[in-house]
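Showing just some of the chains, left in place.
Labels run A and B following the written order; every chain starts at residue 1.
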Amino acid sequence: MSGCGLALGEIARHIGAELRGDPELRILRLNTLRDAEAGDLAFLANKGYREQLAGTAASAVILGADDAGGFAGAALLAADPYVAYARATALFDDSPREAVGIHTKAMVDASARIDPTASVGPLAVIGPEVVVGPGTRIGAGTSIGAGSRIGARCRIAANVAVYHRVYIGDEVVVHSGAVLGADGFGFANDGGRWVKIHQLGGVVIGDRVEIGACTTVDRGALGDTVIEAGVILDNHVQIGHNVRLGENTAMAAYAAIAGSTTIGKNCVFAGQSGAVGHIRVCDNVIAQARCSLSKSISRPGSYSGDLLMEETPRWRRNAARFRQLDEMAKRLKKLEGNIEHES
Amino acid sequence: MSGCGLALGEIARHIGAELRGDPELRILRLNTLRDAEAGDLAFLANKGYREQLAGTAASAVILGADDAGGFAGAALLAADPYVAYARATALFDDSPREAVGIHTKAMVDASARIDPTASVGPLAVIGPEVVVGPGTRIGAGTSIGAGSRIGARCRIAANVAVYHRVYIGDEVVVHSGAVLGADGFGFANDGGRWVKIHQLGGVVIGDRVEIGACTTVDRGALGDTVIEAGVILDNHVQIGHNVRLGENTAMAAYAAIAGSTTIGKNCVFAGQSGAVGHIRVCDNVIAQARCSLSKSISRPGSYSGDLLMEETPRWRRNAARFRQLDEMAKRLKKLEGNIEHES
């Protein structure tokens, strides 16, 4: 993005929206309807904010055809305004770009192959036989273990740890503090003492995967841990050894999938949800917040496991009764017997 | 602290306590009443430990006026003995201090401005246009992204990742493994595929904030994520994009605040608690352990959402009944109808 912004027509073309207004209008930045000022492009993607449309100071708005009628200003009409907004954010991303090439203070093993269009930041450590593809950027202080491969146009942030034999596809984003390929949690108990099961497999990560800060993906015990294309993982997610995550599945913070579980495509795991080990979950399953999938699931749909909070005194009264619930059920049954007996 | 300790009178002045005893008494270290030996300064801040007072070998004790009567030894009388103890710990902190200045093996961009009284550790990477204030210490291997600013007298530990455009106030402590300014978890779903919403905002952190190890604070999507002055965050906390945390709010390990939520001042989030996105929580709210605030809260007070553990066989009996609860409620209602009918 240049200093004097982008032309509205250019944005329309990029995001696939229909332009209504002056194609030469300069847009300086994106903003919400409420906070927008002159020069800003806002968006209306949630009907709850429709009332803000009339009063916005934005120079133009991304919106759907059904909202366009009541709006007189410059507009970008999109079938899905939220997707159109998402596409527009890429145009306004002015985060710093590392210079192409290997920083003089990076440590790159002589046997590694770094594409000349890639960038390797200062104090990054690239091990033997590593391959880094075109356009990929590797941040400061990141370590890539022996034999790992990173595809094209990836962004590996600063202070990421990638172990050996981790295979990463194209256009993958990995945030700081993420750890890919650490040992899975495998031990055999020998009369009280734990005997380590060395984790001999690797990790395979598909194209367009996003991995959040402090998220961990363990290497497989024998075969590989596999994350298919388009998966998005928030911060603090844990993927156990030999897990397979299907395409486009999304996991919010602290979601945890225990070892050897297979998750289908297009699933959504809310915050602090998860799945026990050694199960299979079909496509299109939603695990609501704090819901742990405790057995295999073959029916798409939403699953829950968390109670709603209440003010503590009220909560405690109900929670105390929970501890009597089995007894209550028995008393209820007994009462029913009495009633029936009397009738 | 010198090798031969501190004079009791000096400690009294520093922590604002009333001295009872010899001001020249040398104190070598702090300790608990139970473990203290000669030369130690102990403290009585919790009435539960009052019985340990008589038998302590401590050379002096920090305590409240109401406990002082029954204690014949040297004492530091304080209105709040726990706060007085906290102040005293600063005097006895002998953790290693990095030498002032930029380590020869640090990587500091030519455009960064590092105060001459700051210290930058070995293999730290300081990006373009970064500003580091007086007395601030930056640990080994820490990375500070372009345009970020760090105030005065901060302590940024080793292996911290600070992205670009993160603004940190004065006297902030950030522990290892923390990640400040990674992308928030924002994606639009386009027919099953996730389109990334580039995160264009920044992070603003107020004075005297403490951020624990492996804690993550995501950058805003459009505006900033804001952590106000005096907030304390334990390890493994997750602060989503565009969250605002009010002054002096405290969060224990694994607390998680989802995107665009505003939390008031002086709130306390216990371990594994949290709040869903897009809500407002007023001042002085306590979220008990594992309680997820699921809607906006305008009444100060305590909120709960977690059941107490029990031995597994007993737990299972009650938990099995939970799955019949709606049916039980209906049976109860039916019984009431029968009774009423009969009466």
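Everything that follows uses one rule, which is that contacts are C-beta pairs under 8 Å (C-beta built on N, C-alpha and C of every residue); 3 or more make two chains touch, one makes a residue touch a chain.
The shown structure was predicted, so the numbers you read here are calculated from the model rather than taken from an experiment.
Here 2 copies are displayed; the structure file describes the full homo-oligomeric complex as 3 copies.
Assume only the chains that are shown with their structure count from here on.
Those residues of chain A that touch chain B in the complex are listed here as 29-32, 35, 45, 80, 82-83, 85-87, 89-90, 92-96, 105, 121-123, 139-141, 157-159, 173, 175-177, 208, 210, 212-214, 230, 232, 234-236, 248, 250, 252-254, 266, 271-272, 289-290, 306-312, 315-316, 319, 322-326, 328-329, 332, 335-336, 339, 342-343.
The touching residues of chain B, when paired with chain A in their complex, are 107, 123, 125, 127-128, 141, 143, 145-147, 159-161, 163-164, 177-179, 182-183, 185-190, 192-200, 214, 216, 218, 221-223, 236, 238, 240, 254, 256, 258, 272, 274, 276, 286-288, 290-294, 299, 301-305, 307-308, 310, 317-318, 320-322, 324-325, 328, 331-332, 335, 338-339, 342.
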